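Of the protein chains in this complex, all but one are displayed in their positions.
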Amino acid sequence: MSFLGGRSNANTGSVNYDKIDMAVTELDTVTDFFNRMVSSCYNKCIGAKYPADGDLNKGESVCIDKCVAKYNDVQKKVGEKLQSRGAAAPAQNQSAFGSL
Amino acid sequence: MSFLGGRSNANTGSVNYDKIDMAVTELDTVTDFFNRMVSSCYNKCIGAKYPADGDLNKGESVCIDKCVAKYNDVQKKVGEKLQSRGAAAPAQNQSAFGSL
Amino acid sequence: MSFLGGRSNANTGSVNYDKIDMAVTELDTVTDFFNRMVSSCYNKCIGAKYPADGDLNKGESVCIDKCVAKYNDVQKKVGEKLQSRGAAAPAQNQSAFGSL
Amino acid sequence: MDFSSFNSAEQAHMTKIIEKKQMQDFLKLYANITEKCFITCCNDFTSKALSSKEESCVANCAEKFIKHSERVGARFAEANADQAGGSQ
Amino acid sequence: MDFSSFNSAEQAHMTKIIEKKQMQDFLKLYANITEKCFITCCNDFTSKALSSKEESCVANCAEKFIKHSERVGARFAEANADQAGGSQ
Partner (left out) sequence: MDFSSFNSAEQAHMTKIIEKKQMQDFLKLYANITEKCFITCCNDFTSKALSSKEESCVANCAEKFIKHSERVGARFAEANADQAGGSQ
């Protein structure tokens, strides 16, 4: 009966779209995290100062390496904090939008 | 004939996808608005100063309450302004992208 | 056999969804570019100073025109730079996300 | 953008997508103006209501942002037309 | 938001979408807190590990941001309820 559903895949093998959706959410999350790290470390280590040339100098390179390590650590700490609060935040968001 | 369409729902009752789409747009709009309010009021009331502890102090709490009220008011004023201009903006965006 | 697929269009004429997807990506790219230009030129030419009235004054108008021209030029230069590097960046992103 | 290679079914589909995106663009402009003008105009959080000074600031700021956005749009469209026409 | 005009199939569909969005909202809050607290707390990049001062700053900052976000949510919900109830 699967060909009656909106997203059947009779001729391509069975695709579990919930699984795909979860993988896409994970991918988007990692990408967003990475992009914010690139931007934050750029602001911390390079900034809006006039660039002397197109290379990363020694100080900038060292700064970037430490910055990535610290950013990852901050993410872990924040994750632990959110978990210790029992994921209270999403439930709160729900109430903010009324009768969803 | 609905089972021939890409998104038929013969076996789940009839779903009006335009209605769903509009509800999703509304939900995204409220979420975006709320997130910007959280961020703006954080910058106005708490900021990037070193946190003494994990609690909101009295001054911060009062500031947040006023901030939410004012942010909502600004949104109303801006909405009125946009309406009084007859929603000129989206038509303008259209022209910016040429022969869409 | 197309009506067995998830997104068949037997009764609406044949729609090439890859083509649509590409057009949507292009549209999103132009929109994102335009919105960043609006925001950057606003910060450069108008800024967060208290507005005396609701009109663009002469200096602001001239600034906006030059700003759009320069922003477009910067985009071209950056595009050339990315192309001369042989689109190295997306391949690098790939490695950052492990075994994708 | 050029949709001349689209058949009628594809154009109909694309028109629907574009209409939806225009609505989203408008809502984003609305959110952007609100955010920018709140940041510019509201700096006193001892009272709950907008002062008359804040109100007129918001009105001017919103008006100005809309005109700014329209002017950028007009210049941007001209630049794209120039490029498409090959004069640049 | 009011979904009373939705039939049961539409409500089921919408519930699934909302659940997905709540997960995405939570992940975005997570990313926002990480970014804000990193910017607030980390300014020394001579060492790789967080100092104890940075660690406690991050803990306080995250706690504070969550409470801030909850308080904004509560006030926002009240304002929406007021409006829906017609008292404003």
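We call the chains A, B, C, D and E, going by the order they appear; numbering starts again at 1 in every chain.
One rule holds in what follows: a contact is a pair of C-beta atoms (placed from the backbone, for glycine too) under 8 Å apart; a residue touches a chain by one contact, two chains touch by 3 or more.
Please read these numbers as outputs of a predicted model, since none were measured by experiment.
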Residue ranges of subunit A at the interface with the undisplayed chain: 9, 12-16, 19-20, 23-24, 26-28, 30-31, 34-35, 37-39, 41-42, 45-46, 48-56, 60-61, 64-65, 67-69, 72
Touch list for subunit C against the chain that is not drawn: 21, 25, 28-29, 32-33, 36, 40, 43-45, 62-63, 65-67, 69-71, 73-75, 77-79, 81-82, 85, 87-90, 92-100
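Basically, only the chains that are shown with their structure count from here on.
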Central subunit by CA centre of mass proxy: B
Between subunit D and subunit A, distance of the C-alpha-averaged centres to the nearest whole Å: 27
Inter-centroid spacing, subunit D versus subunit B (mean Cα positions, whole Å): 15
Touching two or more other chains - residues of subunit B: 6, 9, 27-28, 30-31, 34, 45, 65, 67, 69, 93, 96-97, 100
Residues of subunit E touching at least two other chains: 1, 3, 18, 25, 28, 39, 41, 59, 62-63, 69, 73, 76
